[in-house]
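Data block below; observations after.
The other protein chains are all here in position, but one chain of the complex has been omitted.
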Amino acid sequence: MDYIQLQKKFRRGPAIVLPKDIAIIIANTNLDKSSIVIDAGSGSGFLTCFLARFVKKVYSYDNRKEFLEISKSNAASLGLKNITFKLGDVHESIKEKNLDLITLDLKEPEKSIEHCYQALKQNGYLTAYLPHISQVQNLVKNKRNFQLIKVLESIERPWIVDEVRLRPENMILGHTGFVVILKKI
Amino acid sequence: MDYIQLQKKFRRGPAIVLPKDIAIIIANTNLDKSSIVIDAGSGSGFLTCFLARFVKKVYSYDNRKEFLEISKSNAASLGLKNITFKLGDVHESIKEKNLDLITLDLKEPEKSIEHCYQALKQNGYLTAYLPHISQVQNLVKNKRNFQLIKVLESIERPWIVDEVRLRPENMILGHTGFVVILKKI
Amino acid sequence: MDYIQLQKKFRRGPAIVLPKDIAIIIANTNLDKSSIVIDAGSGSGFLTCFLARFVKKVYSYDNRKEFLEISKSNAASLGLKNITFKLGDVHESIKEKNLDLITLDLKEPEKSIEHCYQALKQNGYLTAYLPHISQVQNLVKNKRNFQLIKVLESIERPWIVDEVRLRPENMILGHTGFVVILKKI
Partner (left out) sequence: MDYIQLQKKFRRGPAIVLPKDIAIIIANTNLDKSSIVIDAGSGSGFLTCFLARFVKKVYSYDNRKEFLEISKSNAASLGLKNITFKLGDVHESIKEKNLDLITLDLKEPEKSIEHCYQALKQNGYLTAYLPHISQVQNLVKNKRNFQLIKVLESIERPWIVDEVRLRPENMILGHTGFVVILKKI
């Protein structure tokens, strides 16, 4: 399965979480092949599918039916069978318990904070992906019993390396979003 | 298993590949739970162990016996059982075939380029982690049949977010290494 | 006069505005040798002295007598004669009119916004140097008749270049402050 090629053909709905930001999540949340994860606000399913390649099970929530369909279709194109898609708001409808990780790509993740706390296992992680630092501030103010582990942004810089050129690319993505890492302790 | 806590107690030999750079590798190399990987120049085993959490099998090479021992001890502390440690230079002694990924943390990875090419499956990836951009240039010059996919550096910026502060940290790691992504096509 | 050497011997009070951030101010505020400038919250006088090398006249305000003394002593060490030091809050005591630029290094620059507006000439600039992005937000909210030109942060990356090394420095200043550029239109 060539995920990288196939992802390029993904049907697109809302903005996706980019690999560089998914990488921050993977690097900081204690996952392994036995992990059970919720991805909420799954949009076109890019993060859902990425996580599903590495963990045991992903529950993928979105309250917008059209995006859930896109997400399902993208997962099918990669042959991923360990995803359950759920139509609904994560803060209204989580039934899963004892989760290792919940990833939120929502405008106001603080609304879901208590439901996420209940659904996570002890030492489980909650991450939020937020374009605005003011959103980060709101979430941190309302994190309740979670411990704030880190707030990170990642600037990825591609270089041009060939016979004559040895320099960074001129135009780059200077910002996508901030990643907040919270832990249930 | 709390990998993040346990990693902090890792015995240390040479400089490790940091999570932010491991994440670049994971985000760009088409891995999944069925992947078979070689990590060469495994040092204290940080990357070896990180990959072993997500893939099926890791072969971990180092030609320095003392580091291989450190690496083994670190893997044991995480309870990882899908790693085979091998004493030796990767460019002399690879016997494995049909690999999905080879990760090199070596001073002159171009010396191993042909052996890696032989060991990888079609569409498999080779990554090199290199502190100096001149090393990157040398590798790209000598990449032979590999396709150069990307040369990336990642700058991770932690933010301080609390009741009164909302700013990036003052002193940061501004550079660790460049990651070269090559593909066997 | 070797400013760069002499600056290293400056007496220090509060944190200084660094050359990279002073440079942002100079690059974005339409100064020349005929400009008349106020620097307020001048601290140890680093920015005051830097500007005085290039413009006609600098008025340097601080409401802390001990810092104003440090600032005077530093200016004297550079032989700068076009600075008038004034003890006082800029938002209480500006008498100057028709200024080209006012630079604020104050915790709450929005308190001085109206006085600065009165003191500037048409098309004059106001800059504020602020460590926290929340301070930037407060200033922009209270900018009144000023036009917001830019909010910038500058990350300066030193490289190590010698016979064997060709890489960025590992530890860098990842953050000093945000520079807000306002214009009276």
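In this document, chain identifiers A, B and C correspond to the written order of the chains, with residue numbering beginning at 1 in each.
One rule holds in what follows: a contact is a pair of C-beta atoms (placed from the backbone, for glycine too) under 8 Å apart; a residue touches a chain by one contact, two chains touch by 3 or more.
Fair warning: this is a prediction, and the values are worked out from it, not measured in the lab.
Remark: the omitted chain is touched by one listed residue; of C:9, C:33, C:65 or C:95 this is C:33. Within the complete assembly, C:178 is the residue of C:10, C:129 or C:178 that touches the hidden chain. Even with one chain removed from view, chain A keeps its contact list with that chain: residues 131-134, 155, 157, 165-176. Summarising the interface, chain B meets the missing chain with residues 133-134, 137.
The chain not displayed touches chain C at residues 1-4, 19-20, 22-24, 26-28, 30-33, 53-54, 123, 133, 136-137, 140, 148, 150-162, 166, 178.
As a convention for this text, only the chains that are shown with their structure count from here on.
Chain A and chain B have Cα centroids lying 23 Å from one another.
Taking each chain's centre as the mean of its C-alpha atoms, chain B lies 44 Å from chain C. In chain C, the residues that touch at least two other chains are 133-134.
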